[in-house]
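Let me begin by presenting the structure, written as structure tokens, before commenting on it.
After this line comes chain A, so read on.
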Amino acid sequence: MKLDAQIPAGPIEKKWDSHKFNVKLVNPNNKRKFDILVVGTGLAGASAAASLGELGYNVKVFCLQDTPRRAHSIAAQGGINAAKNYTNDGDSVWRLFHDTIKGGDYRAREANVYRLAQISNQIIDHCTAIGVPFGREYGGLLSNRSFGGAQVSRTFYTRGQTGQQLLLGAYSSMMRQAAAGTVKVYPRREMVDIIISNGRARGIVARNLVTGALESYAGHAVLLCTGGYANVFYLSTNAAGCNVSAAWTAYKKGAGFANPCFTQIHPTCIPRSGEHQSKLTLMSESLRNDGRIWVPKTKGDKRPPNQIHEEERDYFLERRYPAFGNLVPRDIASRASKSMIDEGRGVGPTGLSVYLDFRDSIKRQGEDKIREKYGNLFDMYKQITDENGYKVPMRIYPASHYTMGGLWVDYNLMTTVPGLFSLGEANFSDHGANRLGASALMQGLADGFFVIPATIGGYLGGSKFEPVSATAAEFKAGELAVKHKLSKLLEIKGKKTPTEFHRQLGNVMWNDCGMGRNEAGLKKALKKIPEIREEFWSNLALPGTTMEMNQTLEKAVKVADFLEFSELLVKDALERKESCGAHFREESVTTEGEAKRNDAAFSHASVWEYTGEGKEPVLNKEPLAFENIKMAERNYK
Partner candidate 1 sequence: MNTLFLKRLITTSIGRKALMAASGLLLGLFMLVHLAENLLLFKGEVFYNTYVDFLLSNPLTIFLEFGLLGLFIVHITMGVWVRIEDFINAPRGYEARKWQGGRTIGSSTMLYTAAAILAYLAYHMLTFRFVDHSIGFYQMITSAFRSKMFVAVYIGGALALVLHLSHGMQSAFQTLGVNHPKYTPLIKLGGWLVALAMMIFAFISVYYLLNLDLKACGTSEMLVIR
Partner candidate 2 sequence: MTNNHFDVTIRVWRQNGPDEPGRMVAYKVKDISPDMSFLEMIDVLNEDLIKKNEQPITVESDCREGICGCCGLVVNGEVHGPDEHSTVCQLHMRRFKEGDVITVEPWRVKSFPIIKDLAVDRSALDRIIQAGGYISVNTGAAPDANAIPVDKETAEEAMDSAACIGCGACVAACPNGAAMLFTGAKVSQLALLPQGKPERERRAICMLEAMDKESFGNCSNEYECEAVCPKEVKVSNIARLNREFLLANLLGKTEPNAPAKHLISTPDVPEED
């Protein structure tokens, strides 16, 4: 596998501009002759479809949901970063670039991140212009809030629903193009295959989720904007529909999969209440500004929290990280909570949570002040747990939240398969080993609104395309393979449901490849996953047929892919014998037990190459050079 990142020459500040000048353009009259297939309608997909449609390309866009407005970008709460420096606190493109690289623990590509920081400002301008009702000050100008990992206030927001408003903005722009005829929307379609013709991605096969029919669509380029794979842990903050299948299909068609082990755990989620739990709900990290995190000092202390006296409580974050206290970064807070629970000091009916206590803040500031700041979060907590967070401490537990890893892409966002692009969370490019808060929305929109419209012309304008129709043999073969796979699933007629297998896989992943990873655990996981997979293919219960709306079948396909992909994730975690960002190898720690990077051996992106069914994947490395930022150790003590 050849990994040419196509990074333009020149100083980092000039790379994007000179690249835009140097890439080939497509004549305005020729753009409508190019069909672009966009898979997924989250921030990246919807914005890409909208802006490519505006340029005049012929866009077809596909989504799983009943309407493109529902993709999981909608659930992002906090905000979107931009280097506007409206607050006059010394922010700049350079600082945002620096913070993102550092936050990613020096495992992201400098040129991409710098471009992201540059584009961040345009995103805010554009989103304001398309009607996103950002929060404002009394003077009528945009308001900012601060977020983790930065010492400046650069986060724009629309209450606690920033993702929703940005997605609806991108969606409405896309629907405008649908009315103009440049975009065709295909909801309730799941991409099940990518068609490669003469070495280039030339189309997809999609399953119509209403009729079950397989539909082929030919085009000149395919854009995968299909999000992350946090659901590999079964329980996560992701939506039920989030999956790895599209990216996994791409991987099997020759696209490199980069850094699958970089998965982020969010510390402040509402803990699960039992086996039935289907998803975890995130509460904004901002709660840690006023809440104190603690567990009882003694193991198995089952008394109600209010009966546990001050001297019997262990405020473990404040104890271990006196400088940052409860405000240490996500990964550190999550791991510390886990270690308390592993010691048997977890609280709540399941023992799988720690307290987040507002008693002292309420005493100091009054309940009204706390309600004013976090009222909606306390309400949400009450709705789910039936507990009053003002009276008894909240219980929280970390949950899988975001995946930094994804399809390897070059500077043009193209994967190792020509014509196959990947945008947003589905690619690996910008967050390194850890993503900072309010950066995911920024990346999705940067990729879709600004990067791909500029770079896709270089691909389309740079070569000749032989005509390919959706009735070509490649498509028929693709459809047949999918049909075969689906009917194989239906023929098993076993006893266990797809969800049961998923939960089983999730347990293995969470326990052996979750917040803390070690060689023994990872090897154990590598043994267990194939066993689960084998049982899946021999004991799966799956009623119904392929030619109808069949949600169990949809779920089974996703689980089948997770069962393959998870093995790659664990392999990658095993291979990366260092701790960096969200990837914590228990063998690679400082004397104080903190994460320790190994830059000499692992300053690279690990790019996995598919070599065939049942064969070992090959590891390729894209070395990461840091020419503009000095690498340093993260320290929050």
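Couple of notes before you dig in:
Going forward, a residue touches a chain if its C-beta (ideal position, glycine included) is under 8 Å from a C-beta of that chain, and two chains touch if they have at least 3 such contacts; residues count from 1.
Criterion applied: all candidates are chains of the complex that A comes from, given by their letters.
Quantities reported herein were computed from a predicted structural model and do not represent experimental measurements.
Candidates 1 or 2 all belong to this complex, yet only 2 touches chain A.
Of all the residues in chain A, the ones that touch candidate 2 in their complex are 47, 50-51, 54, 65-70, 72, 74-75, 84, 86, 122, 124-131, 133-142, 158-159, 161, 164-165, 168, 171-173, 175-176, 178-181, 184-188, 210, 215, 239-241, 273-274, 276-279, 281-282, 349-350, 383-386, 449-450, 453, 470, 493, 495-500, 541-544, 548-549, 551-552.
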